[in-house]
Structures are given as structure tokens and as C-alpha cells.
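Pasting a structure below so you can have a look.
The other protein chains are all here in position, but one chain of the complex has been omitted.
Chain lettering (A, B and C) follows the sequence in which the chains are written, and residue indices restart at 1 in each chain.
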Amino acid sequence: MANNTTHTIEYKTLVKILLILLFLTFITISVTSIHLGALTVTVALLIAGAKAYLVLSNFMHLKYESLLLRILVAMVFVLFALILVITFIDYAFR
Amino acid sequence: MSNTTEKIEYVSYLDHQGKYKGIMSWLMATDHKRIGLLYMYAIITFFFIGVLLGLMMKLELLAPGETIMTAKMYNSVFTLHGILMIFMVVIPGLSAVFGNFFLPILIGAKDVAFPKLNRFSWWIFIVGSIMAVLSQLLKDGPPDTGWTFYAPYSTTTNSNVIMATAAAFVLGFSSILTGLNFIVTIHQMRAPGMKFFHMPLFPWALYATAWIQLLATPVIGITLLMLIAERAFQIGFFDPALGGDPLLFQHLFWIYSHPAVYVMMLPAMGVITEIIPTFCQRQIYGYKAVAISSLAIAAVGFLVWGHHMYTSGMSDQARWFFSLLTFIVAVPSAIKVFNWITTMYKGSIDVQPPFLYALAFIFLFIIGGTTGLLLGSVATNVQVHDTAFVVAHFHYIIFGGMGFAFFAAIHYWFPKMYGRMYDIKLANISLVIKFIGFNLLYFPQFIIGVQGMPRRYFDYPEQFQPAQVISSVGGFILAFGLFLMVYNLVKAAKSGAVAPANPWKGSTLEWQIPSPPSLENFDEAPIIKVNPYDYK
Amino acid sequence: MSEKTVHVDEHRDDEASKLGMWLFIFTELLLFGGLFLVYSVFRVQYHEAFHQSSLELSVTLGALNTVILLISSMTIAMALTAMQKNDQKRALIFIGITLFCAALFLFNKYFEWGAKFHHGLYPGSELMALLDRGHLLYFSLYFFMTGLHALHIVIGMTLLIVCYFQVKNKKINNKDYVLLENGALYWHLVDLIWIFLFPLMYLIS
Partner (left out) sequence: MFDNSSNFVQGVDSAFLIITGISVFFLVVLTGLMIYFVIKYNRKKGKPAVQIKDNSLLEITWITIPMILVLYMFYIGWEGFIPMRNVPKDAMEVTAIGSMWKFEFEYKGNKMSDTMVVPINKAVKVNLASKDVLHGFSVPGFRIKEDMVPQKDNYTWFIPGKLGDFDIYCTVYCGLNHSYMMSLIKVVSQEEFDMWLKALPVKKADNSLGLKLLEKNGCIACHSLDGSKVVGPSFKGIYGNMRNLNTNGIKKDIKVDDAYIKTSINEPDAQIVDGYPKGLMKSYKGLISDTEIEQITQYLKELK
């Protein structure tokens, strides 16, 4: 029962991902320092989402996991988003 | 797996000798069946303390004014009663006791996926329970917030709230680990050839339950931590005097605690779904509908928490949204009820105690559930929110439902767990007494609730007294019935007649193995049926 | 009674352990999820105050910590790659770097918190009590969220230290490395949370 199903990710790929992540970090910081008003947070969060996606799919090997696990992970994020949105049905209309 | 499959001599899990002897062989057990029993003994102990507290409240409420305790004491009694019953009895209840015992057997596995983690869950369950008891004894006096810990009262009262919430936190951790264990078990440990839709329906219910435990419990965890931080450091999360928002606490609390009521209910429904086909000798009607409705309840159940907050000052949009979803979540429950009853159609019905308990369950659950509809409708909720009506609703659904299902389960599986049989006649008598006592105890509360009697009232205006007296009398009838049942079961466990391996002619896997099962459940590979309820 | 030969076979199921770890990560996500929910609610209500308060935090320090965590996340992934390639030496080096990064992160955090404490800004302090609602909430959340995150760093470090020694004495090898895999998953989780904490706490000015 060895782990022979697990995919090995090459060092090179990992470095590449890190570079993209650092680049995205750099963009967030520069974007938020020029004032975009309400957009700032949206942009920052979108970039954070992209970064999270990269970490999840590559560093955490999700890309190579079973479809089931990928669906479950997505489900957790969707659930949290739903809870957030529903809570704001209260706060946004008070 | 190198050992030869030489036929192993049968030794039941109760007699099996492992590394540890005596009491340690229990405390250190990793066998899912022993852990199930450990949970059962612990939970029944807490349950009795809880029942005692409930009866004390009923004595106090016999007459207006102070009868046997002060207002302060009453407040801590219902708080402890709620904490004990919710966090230490019904949330672990069915899933940790019968889930642990029968989930692996029903899916043809030797144990759960992580037996040591399972043992660890029980230990921290005990640690959490000890903390809950300590919160009663420490210097500042027992907590008096109600089990809901609503801020800002809970952030300002000077009783042991920190200890009580920390206890709930630890108990939640135990619940998470059990859920995690079950999900992995169901995914990875099913016997070869058993697909998801070949599983019996109790595992299905446990699967849905486990997801709730896993995903909802962390939210209460963090909420309680914030409450503790707020008390310790005067951080203003929830206390308006410090800049916080008390409604936010309610949101966070119910984001967990509404799904938690389905943690109590789904396994109960699962048990009933096992019992009815067995005693009708007829396959369950609408297998897929019942399986999927469990998942549907779990999923939609996450999104309706606001129905506890209709009058809190939420936005009007949120009020109708939550009301709509609350009504929708009732439909899968209705489907289950219809399927159970249709299963009885043209069956060959053997009226034995577990089946009678199942019938009582259905009756009480319909009352509890449909009064839930009255609470879910915004207009009527305004009238009955926070009154005795709510108390009656959840007692009907929690012990009418979960409680009677627990009794049904214990009467159904008792011969398997202990290899002995109880006195059937006495079991039936105690059921009838409990059923009568139960309805006397809680039905009057619906009526005074509608008339406006608020809950958590130590004292009450005189016009409510007759109903309170009937209710108190019912409480004692119920307790007497409970006593008869326990007497019957304890006697049977010690000296009951030896039970056959399959007394009820069940078709699921647990009935294929000897009673009580051996350590690894299946000494021979089990035969997996495509339809777990195949009675031909 | 003589010893029975009921064999409890050394059952090993890596898929199960990994699934278990993922499920545990789900609970951690929702644990922080609760805090993010609270954060969002208060942020919408005290928009201005949150802006002003976040000016008090040093973006440089935050960015530095982000970079550190991202690097450590990569190195622990590399440790796993090394293990899969049966390269024990490299695996040890990569875990070492990760631990070093973690320590560096905590050092920065200590520095950052220390400065706040020095100014009398800490939960329960008199200065905190004087702040207006929005500022108070911001700093309460700041301490609570970064504090909980730091606690997770410490837990992650403990896990990785265990992995380090297991790799060293070959308990973790290229046939059986699920513990390292799980340790790495946990570490990525810590990184994942910081990815959101950083913009929400430091970059909203």
C-alpha cells in the first residue's frame, strides 16, 4: 500500500508557482497604495483568491487529487460564502 | 496482511483479553464497540443528572412563588440542564453510541478509520464534561446564562461563564473528531464491493450528521473563544457597552446551533429507518429518497439559523428569507415520514418494543415538527417566540424524537450488544407509561405558551398554574417509566435469556454475525448485498 | 487465559489519513471563517475607523511576513518532492528552511506586537479602553486573528519538527511519507489563512 498514486511535483514547477505568488503579492501592495476607493478591497480579495487557488492546487496537490476531494474543498468555500452572504442579508438591510 | 486466514476461535468483544486488564481494558480500548459502550455509560449518567434537574424545575413550577429553590438557583438549574442535555447528551447521543458501535459493522468494516483518535474523542468528551461539572462548583458560582450564552448578559454576569463555555468548546472538539472519523470511515472502509448506494440508511444518516459536526462546530468554537476573550480582556465583540454587537453573537451561535439540532435528529431518523423495514419484513420504500433527504436536511439546515432571531431586530429582508428556508427544510423531513409509513403498507408487521418505540417516535416527531412550522412562520413566531411553546416544541422533537429513537435503538440492538434479551412485556409497559407521561408533561406547555407564558420563568402569574401542575405530574410519570426501562435493561444485561444472533430477522450486516460480535466483527468476509433491505 | 492469536493487522491506509487531514483543514477554515465573518460585519459598520487603524500597522513588516510564509510554503512542498524522490538529505534541508522561516515569521510578529504593547496597545490595556468603537474593534480583531494565526504557526512548527526527526531516523521514507504530507498540508493551511489576513489587516488603508 505505498503512495504510488501521489503525483510528484518537480522543484522547477514549485519555484515557478512561488514566483507567481510573490508577483501577485507585489501587485496587491502596489494596487492598494494607489487609491482606488471601494475597488481596492475587491481587487485585493480577488488577488488573494487567486493566490489561494494556486496554493491549494499546486502546493497542496489538489490538482492531482480525486475529483471528490476537489468538490469537497470547493463545497467548503461555497458554504462559507453562503453563510457570509446570508448574514449580510441582515446587516445590509438594517 | 500477511497472516494466514486460519479460522479464529470466536471470542466476543466483551470477553476479549488484550494488552490491558480490568477497567483499563475499557479506558484504553480502541475497539469501536467498547468505545460506543463507554459513551453510552457516560451519556446515560449525564442524562440522569439532567433529568433530575428537569424534575427539580418542575417541582419549582408547581406553584407560583418560591417553592423549593431561589430564583438564582433556578436560573443555574435550567442553564446546567440545557448544557448537559444539549452538549453532553443529545449531540453525542446516537451518533457516538450507536454510530460507533454499528457504523463499522453495517458497512462491513473491522473498526473505524482511526481507532486511536476515536478513543481520544471519548477522553476529551470526558474532560469537557468534567469541566462542565467544575463550572458548577468553582468559586463564582454556577453559570446562569441559559445554554444559549446570549451576550451581553453572558459577558457581564459574574458567574463561571468562562469555565462553562470552555467546557462546551472542548466538547465541540470531541464532536468534530467523531464526525471526522465517521466521514473517513464511510469513504475508505466500506467492505469491498459496497457502493455508497448499497449502504444501509443509518450510515447514510451518520454521514450527513458527520458533515454537520465537522463544518458547523468550529463556528461555535470560535464564537465561544471570542466570548471568553471578551470576558477576560474586555474586548468589545458582542457587548454594546464596549462597542460590540449582541446580534452578531446570536448569528454566530445559531450558525452552529441550528445545524446542531440536525446532529441530534438525523441519526434518530436513521435508527427509525433501520427498525421499520426489519419489523415489517419489507424493503424500505424509496431508499434513494430517504438517503438523499438526509443530505438535503444537512445542507439546507445550514442556512436557516435566523429563525431563532425573528424578533431580535434583524432586517425585515432577513426575516422573510430565513422563514422561507425554514419551511423548505421541513419538506425532506416530511418525505421521510411518508416513506416510513408507506414501508408498513402490505408488510408483515411484528409488533415488538423497538417497533412500538418507532411508532411513538413518528407520532411525537410529527407534533414536534409541525409546531416547528408554527415557529418558522414569522407572524406566529412573534406570538410564541421565547415562550413555553418553544420549550414544548423542542422537548417534543428532542426527546419525543431523539429520545424515543434512542430507546428504540437500545431495544433494537440490545440483543446484539450484550447477547441477551430483556423482558418484552415490561418493555412495552414502560413504553406506554413514558408515552402518557411525556404528553402530559409537554402538551400543556403548548397551551400556556400560546397564552404568553415566557420561558426561563422562575415564577409565573397565577392563571398558568393548572397547566403547570398537570405538566409536573406528567414529569413524574415519565420518570417512573424511565426507571422501569432502566431496571429492565440492567437486569437483562446481567441475567437475561441468551439471545439468538438474529432475533428480529433483520437483513443488514450486523445480524449476520454472532451476538455479541467478536473483536474484529467479521471472522469471515461478510456477504454484501446490493440491496441492504432484501428480505427474500 | 493464554494469549489469543487474534491478529490486529498493521492496517495502513494513506488515503484515509490524507482525507482525515483535509477534513481537519476544513474545520480550521471554518474556525477562521467565523472570525472573517465578524471582521466583515464590523468592517462594513466602521469603515472609516478600520481604515485609520490599519495605518498603524507596518505594511513592510506584513509584506515581509507574507514573503516568508510563501517561501516556507514552497520549501515544505519541496521537502515532499524530495521525499518522493527518496532524497532524504534534501528533504531535511527543506524542512529545516521551513522551520527557519516559521521562526523568522514569529520573530517579526513578536517585534510587531512588542511595538504595540510598548505603546500601551494590547487587549485589556487602558489605551484600548479609550479608543472609540471602530478602532477598538479593529485592534481587538487584529490581536485575536493574528494571535490565533500565530498559535497555528506554533502548532505547525511542532508538527514539522516531529516530521524532521521522523525523516532523520527513516520513519518517514519514500514508501511511507503520509505524515510529512499531512504536516505539509497543515503548513499550507497556515499560509492560506495569512494570504487573506494580510490584505484585510494591512492593506485597507
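The criterion applied here is as follows: contacts are C-beta pairs under 8 Å (C-beta built on N, C-alpha and C of every residue); 3 or more make two chains touch, one makes a residue touch a chain.
Note that this is a predicted model, so its numbers are computed, not measured.
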Query: Which shown chains does the chain we cannot see touch?
result: B
Field: Option from B:Ile124, B:Leu374 or B:Met421 whose C-beta touches the chain left out
entry: B:Leu374
- prompt: Of B:Gly18, B:Gly347 or B:Pro514, which residue touches the hidden chain?
  reply: B:Gly347
- prompt: Which listed residue (B:Arg282, B:His395 or B:Lys434) would be found touching the missing chain in the intact complex?
  reply: B:Arg282
Statement: Among B:Thr157, B:Asn428, B:Gln465 or B:Asn502, contact with the omitted chain is made only by B:Thr157
Message: Counting contacts across the full complex, list the positions on chain B that touch the omitted chain.
response: 70-72, 75, 141, 144-146, 150, 152-153, 156-158, 240-241, 246-247, 280-283, 285-289, 311-313, 316, 319-320, 323-324, 327-328, 330-331, 334-335, 337-338, 341-342, 344-351, 359, 362-363, 366-367, 370-371, 373-374, 376-383, 385-387, 450-452, 454-461, 535-536
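Just so we're on the same page, only the chains that are shown with their structure count from here on.
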- prompt: How many Å are there between the centre of chain B and the centre of chain C, using C-alpha atoms for each centre?
  reply: 34
Task: Averaging only over C-alpha atoms, locate the centres of chain A and chain C and give their separation in whole Å.
output: 15
Task: For chain C, jot down the residues that touch at least 2 other chains.
output: 13, 19, 26, 30, 33, 37, 41, 45
Message: Where in chain A do residues touch two or more of the other chains?
response: 76, 83, 87, 91-92
Query: Which part of chain A faces chain B closely enough to touch in the complex?
result: 68, 76, 79, 82-83, 86-87, 89-94
Statement: The answer for chain C against chain A in the complex is residues 12-14, 19, 22, 26, 29-30, 33, 36-37, 40-41, 44-45, 59, 63, 66-67, 70-71, 73-74, 76-78, 81, 84-85, 175-178, 181, 184-185, 188, 191-192, 195-196, 198-200, 203-205
- prompt: What residues of chain A sit close enough to touch chain C in their complex?
  reply: 1-3, 6, 8-11, 14-15, 17-18, 21-22, 25, 28-29, 32, 40-41, 44-45, 47-48, 51-52, 55-56, 58-60, 69, 72-73, 76-77, 80, 83-84, 87-88, 91-92
